[in-house]
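Yeah, one chain of the complex is gone here, protein chain that is, but the others are all in their spots.
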Amino acid sequence: MKRLIVVCLLVAVSGCVSDSTGEDPKTAPKTQKLVITGSSTVAPLAAEIAQRYEQDHPNVRIDVQTGGSSRGMADARKGLADIGMVSRAHKESERDLTPHLIAHDGLCLIVHATNPVSELTREQIIHIYQGQIENWKEVGGDDAEIVVVHKAEGRSTLELFLKHFQLDNSEIQPDIVIGDNQQGIKSVLGNPHAIGYVSIGAAEYEVEQGRDLKLLPLGGIEASTAHIEDGSFPLSRELNLVTLGEPQGLAAEFIRFAQSEAVHDLIEGLYFVPIQK
Amino acid sequence: MFDFSSNHAGTNHRLWTFFVWTSGILVFAIFGLIAGDVVWRGIGQINLTFLTDSPTRSGRAGGIFPILISTLGILGLCLGTAIPLSLATAIYLHEFSRKNGASARLIDRSLDVLAGVPSIVFGLFGNAFFAVTLELGFSLLSGGLTLACMALPLMIRSTQQGLRAVPDSFRLTAASLGLSRTSTIFRILLPAALPGILTGIILGIGRALAETAALLFTSGYVTRMPESLFDSGRTLSIHIYDLAMNVPGGESNAYGTALVLMILIVAINVTAGLLARMLLGRHIRLSFHQTRSLS
Partner (left out) sequence: MFPSKSDFLLRLTTCLLSWVSALILVLIVWFLFVESELVWREVGVLRFLTDDRWSPSGDFSSAQFGLFPMIVASLLLAVGSILLAAPIGVGAALFAAYYAPRGVRQIFPRIVELLGGIPSVVYGLWGLVVLVPLISAYHPPGTSLLAGIVVVAIMILPTVALLTLSTFQQLPTSLIHSAAALGIAPTGIVRSVILPASRSGIMTAVLLAVTRAVGETMAVLMVCGNVIQAPSSPFSPVRTLTANIALEMAYAMQSHRSALFATGLALMLVVTLLVLIAEQQRGKAGHV
(Lines give C-alpha, C1' and ligand atoms only; values in the text may rest on other atoms or scores of the structure.)
Protein backbone atom coordinates (compact mmCIF):
# COMPACT_ATOMS: atom_id res chain seq x y z
CA MET A 1 0.00 0.00 0.00
CA LYS A 2 2.66 2.53 1.07
CA ARG A 3 4.82 1.30 -1.73
CA LEU A 4 2.03 2.07 -4.17
CA ILE A 5 1.72 5.59 -2.84
CA VAL A 6 5.43 6.11 -3.23
CA VAL A 7 5.27 4.82 -6.79
CA CYS A 8 2.47 7.26 -7.54
CA LEU A 9 4.40 10.17 -6.07
CA LEU A 10 7.40 9.11 -8.12
CA VAL A 11 5.33 9.09 -11.26
CA ALA A 12 4.04 12.55 -10.46
CA VAL A 13 7.51 13.90 -9.65
CA SER A 14 9.17 12.30 -12.65
CA GLY A 15 6.34 13.85 -14.59
CA CYS A 16 7.34 17.33 -13.55
CA VAL A 17 11.00 16.64 -14.15
CA SER A 18 10.82 15.19 -17.61
CA ASP A 19 8.19 17.76 -18.52
CA SER A 20 10.66 20.55 -17.92
CA THR A 21 13.43 18.86 -19.89
CA GLY A 22 12.14 16.41 -22.46
CA GLU A 23 9.38 18.43 -24.03
CA ASP A 24 11.37 21.59 -24.56
CA PRO A 25 12.23 21.87 -28.25
CA LYS A 26 15.42 23.83 -27.44
CA THR A 27 17.04 20.94 -25.60
CA ALA A 28 15.82 18.37 -28.11
CA PRO A 29 16.28 19.98 -31.50
CA LYS A 30 16.47 16.76 -33.47
CA THR A 31 12.76 15.93 -33.71
CA GLN A 32 10.43 18.66 -34.83
CA LYS A 33 6.86 18.60 -33.61
CA LEU A 34 3.75 20.04 -35.20
CA VAL A 35 0.40 20.23 -33.41
CA ILE A 36 -2.82 20.43 -35.45
CA THR A 37 -6.25 20.73 -33.82
CA GLY A 38 -9.81 21.49 -34.89
CA SER A 39 -12.70 20.31 -37.04
CA SER A 40 -13.69 16.67 -36.71
CA THR A 41 -14.56 16.66 -40.42
CA VAL A 42 -11.01 17.62 -41.42
CA ALA A 43 -9.23 15.62 -38.70
CA PRO A 44 -9.19 12.18 -40.41
CA LEU A 45 -7.86 13.82 -43.60
CA ALA A 46 -5.20 15.81 -41.75
CA ALA A 47 -4.16 12.69 -39.84
CA GLU A 48 -3.67 10.73 -43.06
CA ILE A 49 -1.73 13.56 -44.68
CA ALA A 50 0.40 13.81 -41.53
CA GLN A 51 1.09 10.07 -41.59
CA ARG A 52 2.35 10.31 -45.17
CA TYR A 53 4.42 13.39 -44.37
CA GLU A 54 6.05 11.65 -41.40
CA GLN A 55 7.03 8.74 -43.63
CA ASP A 56 9.02 11.09 -45.86
CA HIS A 57 10.42 13.10 -42.93
CA PRO A 58 11.44 10.63 -40.20
CA ASN A 59 12.32 13.25 -37.59
CA VAL A 60 9.06 15.13 -37.81
CA ARG A 61 6.20 14.27 -35.48
CA ILE A 62 2.73 15.62 -36.24
CA ASP A 63 -0.02 15.32 -33.63
CA VAL A 64 -3.56 15.76 -34.94
CA GLN A 65 -6.25 16.42 -32.32
CA THR A 66 -9.95 16.80 -33.02
CA GLY A 67 -12.56 18.94 -31.27
CA GLY A 68 -14.34 21.20 -33.74
CA SER A 69 -13.67 24.18 -35.99
CA SER A 70 -14.00 26.74 -33.21
CA ARG A 71 -11.44 24.92 -31.14
CA GLY A 72 -9.11 24.82 -34.12
CA MET A 73 -9.27 28.57 -34.44
CA ALA A 74 -9.03 29.20 -30.71
CA ASP A 75 -5.99 26.93 -30.37
CA ALA A 76 -4.27 28.49 -33.37
CA ARG A 77 -4.89 31.95 -31.90
CA LYS A 78 -3.55 31.03 -28.47
CA GLY A 79 -0.56 29.22 -29.95
CA LEU A 80 -1.65 25.89 -28.45
CA ALA A 81 -1.68 24.52 -31.98
CA ASP A 82 0.59 25.35 -34.88
CA ILE A 83 -2.22 24.79 -37.35
CA GLY A 84 -6.00 24.83 -36.86
CA MET A 85 -8.53 22.90 -38.95
CA VAL A 86 -11.73 24.66 -39.99
CA SER A 87 -14.52 23.09 -42.06
CA ARG A 88 -16.00 26.24 -43.55
CA ALA A 89 -15.07 29.36 -45.49
CA HIS A 90 -13.06 31.97 -43.66
CA LYS A 91 -15.03 34.88 -42.23
CA GLU A 92 -14.20 38.58 -42.47
CA SER A 93 -14.06 38.81 -38.69
CA GLU A 94 -11.29 36.22 -38.51
CA ARG A 95 -8.67 38.24 -40.34
CA ASP A 96 -6.00 37.59 -37.73
CA LEU A 97 -5.81 34.00 -38.98
CA THR A 98 -4.56 33.02 -42.43
CA PRO A 99 -6.63 30.35 -44.19
CA HIS A 100 -5.11 27.68 -46.45
CA LEU A 101 -7.64 25.84 -48.59
CA ILE A 102 -6.96 22.11 -48.86
CA ALA A 103 -10.23 20.61 -50.16
CA HIS A 104 -13.91 21.13 -50.91
CA ASP A 105 -16.93 19.33 -49.57
CA GLY A 106 -20.62 19.64 -50.43
CA LEU A 107 -23.91 19.27 -48.60
CA CYS A 108 -26.97 17.54 -49.93
CA LEU A 109 -30.39 16.52 -48.72
CA ILE A 110 -30.88 12.80 -48.26
CA VAL A 111 -33.96 10.61 -47.90
CA HIS A 112 -34.49 6.86 -47.58
CA ALA A 113 -34.22 4.95 -50.88
CA THR A 114 -37.80 3.70 -50.56
CA ASN A 115 -39.16 7.25 -50.45
CA PRO A 116 -40.97 7.93 -53.77
CA VAL A 117 -40.08 11.63 -53.62
CA SER A 118 -37.05 12.27 -55.80
CA GLU A 119 -36.95 16.04 -55.99
CA LEU A 120 -37.94 18.92 -53.74
CA THR A 121 -38.10 22.59 -54.63
CA ARG A 122 -36.31 25.19 -52.56
CA GLU A 123 -39.72 26.38 -51.27
CA GLN A 124 -40.71 22.86 -50.23
CA ILE A 125 -37.45 22.26 -48.37
CA ILE A 126 -37.87 25.53 -46.48
CA HIS A 127 -41.45 24.69 -45.57
CA ILE A 128 -40.52 21.19 -44.44
CA TYR A 129 -37.82 22.56 -42.15
CA GLN A 130 -40.15 25.28 -40.86
CA GLY A 131 -42.80 22.69 -40.04
CA GLN A 132 -45.39 24.06 -42.47
CA ILE A 133 -45.29 20.86 -44.52
CA GLU A 134 -45.61 17.94 -42.14
CA ASN A 135 -46.66 15.04 -44.35
CA TRP A 136 -44.89 13.50 -47.34
CA LYS A 137 -48.16 13.38 -49.31
CA GLU A 138 -48.11 17.19 -49.54
CA VAL A 139 -44.99 16.94 -51.72
CA GLY A 140 -46.11 13.91 -53.71
CA GLY A 141 -44.98 11.14 -51.41
CA ASP A 142 -46.61 8.57 -49.12
CA ASP A 143 -49.09 9.46 -46.44
CA ALA A 144 -46.58 9.60 -43.62
CA GLU A 145 -45.29 12.20 -41.22
CA ILE A 146 -42.00 13.78 -42.23
CA VAL A 147 -39.18 13.20 -39.75
CA VAL A 148 -36.90 16.24 -39.98
CA VAL A 149 -33.23 15.59 -39.18
CA HIS A 150 -31.31 18.72 -38.29
CA LYS A 151 -27.80 19.57 -37.03
CA ALA A 152 -26.91 20.93 -33.60
CA GLU A 153 -26.26 24.60 -33.07
CA GLY A 154 -22.76 25.79 -33.86
CA ARG A 155 -21.91 23.16 -36.50
CA SER A 156 -20.45 24.65 -39.64
CA THR A 157 -22.66 22.32 -41.70
CA LEU A 158 -25.70 23.90 -40.08
CA GLU A 159 -24.48 27.44 -40.72
CA LEU A 160 -24.01 26.62 -44.38
CA PHE A 161 -27.45 25.03 -44.67
CA LEU A 162 -29.22 27.93 -42.95
CA LYS A 163 -27.39 30.50 -45.04
CA HIS A 164 -28.21 28.77 -48.29
CA PHE A 165 -31.92 28.52 -47.56
CA GLN A 166 -31.98 31.86 -45.72
CA LEU A 167 -33.50 30.23 -42.69
CA ASP A 168 -33.16 31.26 -39.08
CA ASN A 169 -32.32 28.43 -36.69
CA SER A 170 -35.17 29.45 -34.37
CA GLU A 171 -37.77 28.80 -37.12
CA ILE A 172 -36.71 25.20 -37.64
CA GLN A 173 -38.97 22.49 -36.23
CA PRO A 174 -36.72 19.42 -36.05
CA ASP A 175 -37.65 15.89 -34.94
CA ILE A 176 -34.06 14.73 -34.56
CA VAL A 177 -31.00 16.85 -33.87
CA ILE A 178 -27.68 15.20 -34.68
CA GLY A 179 -23.97 15.79 -34.25
CA ASP A 180 -21.77 14.11 -36.82
CA ASN A 181 -22.36 13.14 -40.46
CA GLN A 182 -22.52 9.40 -39.91
CA GLN A 183 -25.21 9.87 -37.28
CA GLY A 184 -27.34 11.72 -39.85
CA ILE A 185 -26.85 8.94 -42.38
CA LYS A 186 -27.73 6.25 -39.82
CA SER A 187 -30.82 8.20 -38.73
CA VAL A 188 -32.13 8.39 -42.29
CA LEU A 189 -31.23 4.75 -43.02
CA GLY A 190 -33.19 3.69 -39.97
CA ASN A 191 -36.27 5.75 -40.78
CA PRO A 192 -38.03 5.53 -44.17
CA HIS A 193 -39.79 8.87 -43.63
CA ALA A 194 -36.80 10.96 -42.59
CA ILE A 195 -35.08 13.79 -44.42
CA GLY A 196 -31.66 15.17 -43.51
CA TYR A 197 -28.64 16.95 -44.89
CA VAL A 198 -25.09 15.57 -44.81
CA SER A 199 -21.74 15.76 -46.54
CA ILE A 200 -22.16 14.64 -50.18
CA GLY A 201 -19.05 12.50 -50.20
CA ALA A 202 -20.15 10.48 -47.20
CA ALA A 203 -23.64 9.97 -48.67
CA GLU A 204 -22.20 8.95 -52.05
CA TYR A 205 -20.05 6.37 -50.34
CA GLU A 206 -23.04 4.82 -48.57
CA VAL A 207 -24.95 4.59 -51.87
CA GLU A 208 -21.93 2.91 -53.49
CA GLN A 209 -22.02 0.38 -50.65
CA GLY A 210 -25.61 -0.45 -51.60
CA ARG A 211 -27.23 1.24 -48.61
CA ASP A 212 -30.83 2.47 -48.91
CA LEU A 213 -30.07 6.14 -49.32
CA LYS A 214 -31.15 8.66 -51.94
CA LEU A 215 -29.42 11.97 -52.64
CA LEU A 216 -31.82 14.73 -53.70
CA PRO A 217 -30.77 17.13 -56.45
CA LEU A 218 -30.72 20.82 -55.60
CA GLY A 219 -32.01 23.43 -58.06
CA GLY A 220 -32.05 20.75 -60.77
CA ILE A 221 -28.40 19.88 -60.26
CA GLU A 222 -27.56 16.34 -59.26
CA ALA A 223 -25.79 16.02 -55.93
CA SER A 224 -22.40 14.47 -56.60
CA THR A 225 -18.75 15.09 -55.88
CA ALA A 226 -18.29 15.63 -59.63
CA HIS A 227 -20.57 18.64 -59.48
CA ILE A 228 -18.72 20.11 -56.53
CA GLU A 229 -15.52 19.69 -58.50
CA ASP A 230 -16.85 21.66 -61.49
CA GLY A 231 -18.39 24.22 -59.16
CA SER A 232 -21.97 23.81 -60.37
CA PHE A 233 -23.46 22.42 -57.17
CA PRO A 234 -24.83 25.32 -55.12
CA LEU A 235 -24.23 23.99 -51.60
CA SER A 236 -20.52 23.48 -51.00
CA ARG A 237 -18.00 24.38 -48.36
CA GLU A 238 -14.27 24.80 -47.92
CA LEU A 239 -12.01 22.71 -45.74
CA ASN A 240 -9.26 24.98 -44.45
CA LEU A 241 -6.09 24.87 -42.43
CA VAL A 242 -5.52 28.13 -40.55
CA THR A 243 -2.40 29.65 -39.03
CA LEU A 244 -1.78 32.71 -36.91
CA GLY A 245 -0.23 35.07 -39.45
CA GLU A 246 1.88 33.61 -42.24
CA PRO A 247 3.07 30.08 -41.50
CA GLN A 248 6.81 29.59 -40.88
CA GLY A 249 9.18 26.67 -41.30
CA LEU A 250 7.70 23.24 -40.75
CA ALA A 251 4.08 24.48 -40.64
CA ALA A 252 4.52 26.22 -44.01
CA GLU A 253 6.11 23.12 -45.49
CA PHE A 254 3.35 20.87 -44.21
CA ILE A 255 0.62 23.16 -45.57
CA ARG A 256 2.35 23.22 -48.97
CA PHE A 257 2.40 19.42 -48.88
CA ALA A 258 -1.30 19.26 -47.91
CA GLN A 259 -2.17 21.47 -50.88
CA SER A 260 -0.07 19.48 -53.35
CA GLU A 261 -1.17 16.77 -55.74
CA ALA A 262 0.74 14.22 -53.68
CA VAL A 263 -2.22 13.96 -51.29
CA HIS A 264 -5.11 14.01 -53.80
CA ASP A 265 -5.63 10.28 -53.44
CA LEU A 266 -6.01 10.71 -49.68
CA ILE A 267 -8.57 13.49 -50.14
CA GLU A 268 -10.55 11.42 -52.62
CA GLY A 269 -10.22 8.40 -50.36
CA LEU A 270 -12.20 10.28 -47.72
CA TYR A 271 -14.77 11.42 -50.34
CA PHE A 272 -13.77 15.07 -50.39
CA VAL A 273 -12.91 17.04 -53.51
CA PRO A 274 -9.29 18.18 -54.07
CA ILE A 275 -8.60 21.80 -54.99
CA GLN A 276 -7.81 22.63 -58.59
CA LYS A 277 -4.60 24.54 -59.09
CA MET B 1 -27.56 -25.35 0.00
CA PHE B 2 -31.15 -24.21 -0.10
CA ASP B 3 -33.42 -25.22 -2.85
CA PHE B 4 -34.76 -21.84 -3.89
CA SER B 5 -36.24 -23.22 -7.05
CA SER B 6 -38.47 -25.81 -5.42
CA ASN B 7 -42.18 -25.39 -5.77
CA HIS B 8 -42.51 -24.85 -2.09
CA ALA B 9 -45.36 -22.47 -1.44
CA GLY B 10 -48.26 -20.99 -3.41
CA THR B 11 -48.57 -18.30 -6.08
CA ASN B 12 -46.55 -15.76 -4.19
CA HIS B 13 -43.53 -17.98 -4.35
CA ARG B 14 -44.12 -18.82 -7.99
CA LEU B 15 -44.35 -15.12 -8.86
CA TRP B 16 -41.07 -14.44 -7.11
CA THR B 17 -39.34 -17.32 -8.81
CA PHE B 18 -40.73 -16.16 -12.13
CA PHE B 19 -39.52 -12.59 -11.53
CA VAL B 20 -36.03 -13.67 -10.52
CA TRP B 21 -35.63 -16.10 -13.41
CA THR B 22 -36.96 -13.52 -15.89
CA SER B 23 -34.45 -10.94 -14.66
CA GLY B 24 -31.61 -13.40 -14.94
CA ILE B 25 -32.61 -14.57 -18.38
CA LEU B 26 -33.18 -10.98 -19.52
CA VAL B 27 -29.59 -10.11 -18.65
CA PHE B 28 -28.39 -13.08 -20.68
CA ALA B 29 -30.67 -12.06 -23.54
CA ILE B 30 -29.38 -8.48 -23.55
CA PHE B 31 -25.86 -9.79 -23.45
CA GLY B 32 -26.63 -12.14 -26.33
CA LEU B 33 -28.17 -9.34 -28.38
CA ILE B 34 -25.47 -6.74 -27.95
CA ALA B 35 -22.34 -8.84 -27.56
CA GLY B 36 -23.64 -11.18 -30.26
CA ASP B 37 -24.07 -8.21 -32.56
CA VAL B 38 -20.49 -7.07 -31.90
CA VAL B 39 -19.03 -10.56 -32.29
CA TRP B 40 -20.98 -11.26 -35.47
CA ARG B 41 -19.93 -8.01 -37.15
CA GLY B 42 -16.43 -7.86 -35.70
CA ILE B 43 -15.09 -11.40 -35.89
CA GLY B 44 -14.33 -11.14 -39.62
CA GLN B 45 -12.03 -8.17 -39.00
CA ILE B 46 -9.84 -9.78 -36.41
CA ASN B 47 -6.64 -11.59 -37.32
CA LEU B 48 -3.04 -11.38 -36.24
CA THR B 49 -2.15 -8.45 -38.51
CA PHE B 50 -5.13 -6.48 -37.19
CA LEU B 51 -3.57 -6.77 -33.74
CA THR B 52 0.02 -6.08 -34.75
CA ASP B 53 -0.24 -3.44 -37.49
CA SER B 54 -0.61 0.31 -37.28
CA PRO B 55 -3.83 1.85 -38.59
CA THR B 56 -3.76 3.37 -42.05
CA ARG B 57 -6.34 5.37 -44.00
CA SER B 58 -7.88 6.80 -40.81
CA GLY B 59 -8.27 3.33 -39.37
CA ARG B 60 -10.32 1.89 -42.21
CA ALA B 61 -7.32 -0.25 -43.10
CA GLY B 62 -4.42 -1.65 -41.11
CA GLY B 63 -4.54 -2.68 -37.48
CA ILE B 64 -4.79 -1.28 -34.00
CA PHE B 65 -1.49 -2.13 -32.32
CA PRO B 66 -0.45 1.38 -31.18
CA ILE B 67 -4.00 1.99 -30.00
CA LEU B 68 -3.91 -1.16 -27.92
CA ILE B 69 -0.65 -0.02 -26.32
CA SER B 70 -2.00 3.47 -25.58
CA THR B 71 -5.11 1.95 -24.03
CA LEU B 72 -3.08 -0.29 -21.73
CA GLY B 73 -0.83 2.62 -20.77
CA ILE B 74 -3.74 4.84 -19.84
CA LEU B 75 -5.44 2.03 -17.97
CA GLY B 76 -2.26 1.29 -16.00
CA LEU B 77 -1.89 4.95 -15.02
CA CYS B 78 -5.54 5.13 -14.07
CA LEU B 79 -5.41 2.06 -11.82
CA GLY B 80 -1.98 2.96 -10.41
CA THR B 81 -3.43 6.20 -9.14
CA ALA B 82 -6.98 5.18 -8.31
CA ILE B 83 -6.29 1.94 -6.41
CA PRO B 84 -4.09 3.45 -3.66
CA LEU B 85 -6.29 6.54 -3.41
CA SER B 86 -9.49 4.52 -3.19
CA LEU B 87 -8.06 2.07 -0.64
CA ALA B 88 -6.80 4.92 1.52
CA THR B 89 -10.06 6.83 1.33
CA ALA B 90 -12.19 3.79 2.05
CA ILE B 91 -9.98 2.78 4.98
CA TYR B 92 -10.12 6.27 6.42
CA LEU B 93 -13.87 6.57 5.98
CA HIS B 94 -14.70 3.17 7.31
CA GLU B 95 -12.01 2.42 9.88
CA PHE B 96 -10.68 5.72 11.20
CA SER B 97 -13.17 8.52 10.86
CA ARG B 98 -15.95 8.93 13.38
CA LYS B 99 -19.24 7.68 11.90
CA ASN B 100 -21.34 10.67 10.89
CA GLY B 101 -18.54 12.98 11.90
CA ALA B 102 -18.51 16.21 9.92
CA SER B 103 -15.40 15.50 7.88
CA ALA B 104 -16.42 11.96 6.97
CA ARG B 105 -19.85 13.15 5.90
CA LEU B 106 -18.35 15.91 3.81
CA ILE B 107 -15.98 13.51 2.04
CA ASP B 108 -18.83 11.01 1.61
CA ARG B 109 -21.17 13.53 0.00
CA SER B 110 -18.51 14.91 -2.29
CA LEU B 111 -17.78 11.37 -3.49
CA ASP B 112 -21.45 10.74 -4.21
CA VAL B 113 -21.59 13.89 -6.28
CA LEU B 114 -18.27 13.07 -7.95
CA ALA B 115 -19.75 9.76 -9.06
CA GLY B 116 -22.42 11.69 -10.91
CA VAL B 117 -20.19 14.15 -12.74
CA PRO B 118 -20.75 13.39 -16.42
CA SER B 119 -17.76 12.16 -18.35
CA ILE B 120 -17.78 15.12 -20.67
CA VAL B 121 -17.32 17.46 -17.69
CA PHE B 122 -14.41 15.28 -16.55
CA GLY B 123 -13.00 15.76 -20.02
CA LEU B 124 -13.18 19.54 -19.81
CA PHE B 125 -11.78 19.50 -16.29
CA GLY B 126 -8.97 17.13 -17.25
CA ASN B 127 -8.10 19.32 -20.19
CA ALA B 128 -7.96 22.49 -18.12
CA PHE B 129 -6.29 20.99 -15.04
CA PHE B 130 -3.95 18.21 -16.16
CA ALA B 131 -3.28 19.21 -19.75
CA VAL B 132 -3.09 23.00 -19.37
CA THR B 133 -2.53 23.96 -15.71
CA LEU B 134 -0.12 21.11 -14.89
CA GLU B 135 1.30 21.38 -18.40
CA LEU B 136 1.05 17.67 -19.13
CA GLY B 137 -0.40 18.42 -22.56
CA PHE B 138 -2.32 15.88 -24.60
CA SER B 139 -0.77 12.78 -23.12
CA LEU B 140 -1.40 9.35 -21.76
CA LEU B 141 -0.67 10.87 -18.35
CA SER B 142 -3.44 13.49 -18.62
CA GLY B 143 -5.87 10.85 -19.83
CA GLY B 144 -4.94 8.29 -17.17
CA LEU B 145 -5.22 10.80 -14.32
CA THR B 146 -8.58 12.07 -15.62
CA LEU B 147 -9.87 8.51 -15.74
CA ALA B 148 -8.56 7.91 -12.22
CA CYS B 149 -10.74 10.81 -10.99
CA MET B 150 -13.70 9.22 -12.75
CA ALA B 151 -13.22 5.69 -11.50
CA LEU B 152 -12.38 6.77 -7.95
CA PRO B 153 -15.88 7.05 -6.41
CA LEU B 154 -16.92 3.70 -7.86
CA MET B 155 -13.84 1.99 -6.43
CA ILE B 156 -14.10 3.68 -3.02
CA ARG B 157 -17.74 2.65 -2.68
CA SER B 158 -17.01 -0.97 -3.51
CA THR B 159 -14.11 -1.08 -1.08
CA GLN B 160 -16.32 0.42 1.63
CA GLN B 161 -18.93 -2.21 0.89
CA GLY B 162 -16.26 -4.85 1.29
CA LEU B 163 -15.08 -3.41 4.61
CA ARG B 164 -18.65 -3.06 5.83
CA ALA B 165 -19.19 -6.76 5.19
CA VAL B 166 -16.35 -7.76 7.51
CA PRO B 167 -18.01 -8.63 10.83
CA ASP B 168 -17.07 -6.38 13.74
CA SER B 169 -16.05 -9.46 15.67
CA PHE B 170 -12.93 -9.59 13.46
CA ARG B 171 -11.93 -6.10 14.61
CA LEU B 172 -12.73 -6.80 18.24
CA THR B 173 -10.86 -10.09 18.26
CA ALA B 174 -7.84 -8.48 16.63
CA ALA B 175 -7.89 -5.66 19.17
CA SER B 176 -8.21 -8.06 22.07
CA LEU B 177 -5.21 -9.98 20.77
CA GLY B 178 -3.26 -6.75 20.90
CA LEU B 179 -2.86 -6.34 17.17
CA SER B 180 -2.22 -2.77 16.04
CA ARG B 181 -4.79 -1.12 13.81
CA THR B 182 -2.30 -1.16 10.97
CA SER B 183 -1.78 -4.91 11.10
CA THR B 184 -5.49 -5.49 11.61
CA ILE B 185 -6.23 -3.51 8.47
CA PHE B 186 -3.55 -5.03 6.26
CA ARG B 187 -3.61 -8.60 7.58
CA ILE B 188 -7.28 -9.11 8.28
CA LEU B 189 -9.67 -6.46 7.04
CA LEU B 190 -8.32 -5.82 3.54
CA PRO B 191 -7.97 -9.52 2.67
CA ALA B 192 -11.47 -10.14 3.99
CA ALA B 193 -12.78 -7.19 1.99
CA LEU B 194 -11.09 -8.39 -1.17
CA PRO B 195 -14.25 -9.41 -3.05
CA GLY B 196 -15.55 -5.85 -2.69
CA ILE B 197 -12.20 -4.36 -3.67
CA LEU B 198 -12.02 -6.60 -6.73
CA THR B 199 -15.55 -5.70 -7.79
CA GLY B 200 -14.55 -2.05 -7.52
CA ILE B 201 -11.40 -2.51 -9.57
CA ILE B 202 -13.25 -4.45 -12.24
CA LEU B 203 -16.04 -1.86 -12.42
CA GLY B 204 -13.35 0.82 -12.59
CA ILE B 205 -11.59 -0.97 -15.45
CA GLY B 206 -14.90 -1.30 -17.28
CA ARG B 207 -15.67 2.36 -16.82
CA ALA B 208 -12.18 3.42 -17.91
CA LEU B 209 -12.07 1.20 -20.98
CA ALA B 210 -15.53 2.30 -22.09
CA GLU B 211 -14.79 6.00 -21.77
CA THR B 212 -14.77 8.24 -24.82
CA ALA B 213 -15.82 11.78 -24.02
CA ALA B 214 -13.33 12.43 -21.20
CA LEU B 215 -10.35 11.23 -23.24
CA LEU B 216 -10.97 13.21 -26.40
CA PHE B 217 -9.82 16.36 -24.60
CA THR B 218 -7.02 14.81 -22.54
CA SER B 219 -5.20 11.86 -24.08
CA GLY B 220 -6.13 12.91 -27.57
CA TYR B 221 -6.60 11.47 -30.97
CA VAL B 222 -3.15 10.49 -32.24
CA THR B 223 -2.89 6.96 -33.68
CA ARG B 224 0.90 6.78 -33.59
CA MET B 225 2.71 4.46 -31.18
CA PRO B 226 3.34 6.41 -27.96
CA GLU B 227 7.03 6.65 -27.00
CA SER B 228 6.52 7.92 -23.48
CA LEU B 229 3.74 8.76 -21.06
CA PHE B 230 3.89 12.32 -22.34
CA ASP B 231 2.82 11.37 -25.84
CA SER B 232 -0.73 11.65 -27.03
CA GLY B 233 -2.43 8.35 -27.77
CA ARG B 234 -5.87 7.19 -28.81
CA THR B 235 -7.72 4.53 -26.84
CA LEU B 236 -9.81 1.72 -28.31
CA SER B 237 -13.12 3.39 -27.49
CA ILE B 238 -12.11 6.70 -29.09
CA HIS B 239 -11.03 4.70 -32.13
CA ILE B 240 -14.44 3.01 -32.22
CA TYR B 241 -16.21 6.34 -31.86
CA ASP B 242 -14.21 8.01 -34.60
CA LEU B 243 -14.58 5.09 -37.01
CA ALA B 244 -18.32 4.77 -36.41
CA MET B 245 -19.30 8.43 -36.35
CA ASN B 246 -16.72 10.26 -38.38
CA VAL B 247 -15.08 8.10 -41.02
CA PRO B 248 -17.17 6.93 -43.98
CA GLY B 249 -16.69 3.18 -44.32
CA GLY B 250 -15.16 2.82 -40.87
CA GLU B 251 -17.91 0.72 -39.39
CA SER B 252 -16.53 -2.77 -39.95
CA ASN B 253 -13.23 -1.91 -38.27
CA ALA B 254 -15.20 -0.17 -35.53
CA TYR B 255 -16.87 -3.47 -34.73
CA GLY B 256 -13.55 -5.33 -34.99
CA THR B 257 -12.08 -2.91 -32.45
CA ALA B 258 -15.12 -3.28 -30.20
CA LEU B 259 -14.63 -7.03 -30.19
CA VAL B 260 -10.95 -6.65 -29.28
CA LEU B 261 -12.02 -4.35 -26.44
CA MET B 262 -14.43 -6.95 -25.11
CA ILE B 263 -11.80 -9.67 -25.27
CA LEU B 264 -9.39 -7.36 -23.47
CA ILE B 265 -11.90 -6.80 -20.67
CA VAL B 266 -12.34 -10.55 -20.19
CA ALA B 267 -8.58 -11.04 -20.17
CA ILE B 268 -7.99 -8.26 -17.63
CA ASN B 269 -10.74 -9.46 -15.32
CA VAL B 270 -9.42 -13.01 -15.34
CA THR B 271 -5.86 -11.80 -14.71
CA ALA B 272 -7.02 -9.50 -11.90
CA GLY B 273 -8.64 -12.46 -10.19
CA LEU B 274 -5.56 -14.68 -10.57
CA LEU B 275 -3.18 -11.94 -9.49
CA ALA B 276 -5.12 -11.21 -6.34
CA ARG B 277 -5.17 -14.89 -5.55
CA MET B 278 -1.40 -15.13 -5.97
CA LEU B 279 -0.62 -11.99 -3.99
CA LEU B 280 -2.77 -12.76 -1.03
CA GLY B 281 -2.57 -16.49 -1.15
CA ARG B 282 -4.48 -18.10 1.66
CA HIS B 283 -6.17 -14.93 2.81
CA ILE B 284 -8.21 -14.60 -0.27
CA ARG B 285 -9.08 -18.26 -0.40
CA LEU B 286 -10.33 -17.95 3.12
CA SER B 287 -12.42 -14.91 2.41
CA PHE B 288 -13.67 -16.29 -0.85
CA HIS B 289 -14.75 -19.41 0.95
CA GLN B 290 -16.50 -17.33 3.46
CA THR B 291 -18.52 -15.47 0.86
CA ARG B 292 -18.90 -18.22 -1.67
CA SER B 293 -20.22 -20.70 0.86
CA LEU B 294 -23.39 -18.66 0.73
CA SER B 295 -24.12 -19.68 -2.79
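Note that the chains take the letters A and B in the order they are written out, and that residue 1 is the start of every chain.
Throughout what follows, contacts are C-beta pairs under 8 Å (C-beta built on N, C-alpha and C of every residue); 3 or more make two chains touch, one makes a residue touch a chain.
Not measured: the values here are computed from a predicted model.
Although it is not drawn here, the omitted chain touches the following shown chains in the complete assembly: A, B. Touching the missing chain, out of B:70, B:142, B:158 or B:232, is residue B:158.
If you put the hidden chain back, the residue from B:68, B:147, B:209 or B:247 that touches it is B:209. Among B:45, B:70, B:139 or B:237, only B:237 touches the chain left out of the display.
Even with one chain removed from view, chain B keeps its contact list with that chain: residues 2-6, 8-9, 12-13, 16-17, 19-24, 26-28, 30-31, 33-35, 37-38, 84-86, 88-89, 91-93, 96-97, 106-107, 109-122, 124-125, 128-129, 149, 152-154, 156-158, 161-162, 164-165, 167, 180-182, 185, 195-196, 199, 202-203, 205-207, 209-213, 236-237, 240-241, 244-245, 254, 258, 261-262, 265-266, 269, 290-295. Although one chain is not displayed, chain A still touches it through residues 2, 5, 40, 66-71, 74, 144-145, 147, 152-156, 169-170, 174-179, 183, 186-187, 190-191, 193-194.
Please note the rule applied: only the chains that are shown with their structure count from here on.
A separation of 33 Å divides the Cα centre of chain A from that of chain B.
In the complex of the two chains, the chain B residues touching chain A come out as 56-58, 77, 80-81, 83-84, 87-88, 135-138, 141, 186, 216-217, 220-224, 228-230, 232, 242, 244-249.
Within the complex formed with chain B, the residues of chain A that make contact are 1, 4-5, 7-8, 11, 15, 18-19, 22-23, 40-41, 43-45, 47-48, 51, 54, 61, 63-67, 179-183, 201-202, 205-206, 209, 266, 269-271.
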